[in-house]
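Quick one: this structure, given as structure tokens, is what I'll be asking you about.
For this depiction, one protein chain was excluded, whereas all remaining protein chains were kept in their positions.
Up next is chain A:
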Amino acid sequence: MSEEEKIVQTLEEDDEFEDFPVDSKWTEKSGGISGESLWEEDWEDDNSDEFSEELRKELEKSRK
């Protein structure tokens, strides 16, 4: 089984939200795993990737 297939299988099998450990400890201060700082400002449109080049070629071909 490939690495990818293993990941897909794990995702399919894993379904229950686990109970938190009995001795869970919580702090007063947030650990910074949430909030806006977690996200990129905006995703840039990448027009220089390989797929864009393929599209460009197809469009050029069709114009001839």
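Heads up, the rule we're going with is that contacts are C-beta pairs under 8 Å (C-beta built on N, C-alpha and C of every residue); 3 or more make two chains touch, one makes a residue touch a chain; residues count from 1.
Note that in this section contacts and distances are computed from a predicted model.
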Ask   = Hey, which one's the missing chain according to UniProt: "Roadblock/LAMTOR2 domain-containing protein", "DNA-directed RNA polymerase subunit", "Exosome complex component RRP45" or "Protein Csn12p homolog"?
value = "Protein Csn12p homolog"
Message = Considering the whole complex, not just the chains shown, which residues of chain A touch the missing one?
response = 4, 7-8, 10-12, 14-21, 24-35, 37-40, 42-43, 45-47, 49, 51-52, 54-56, 58-63
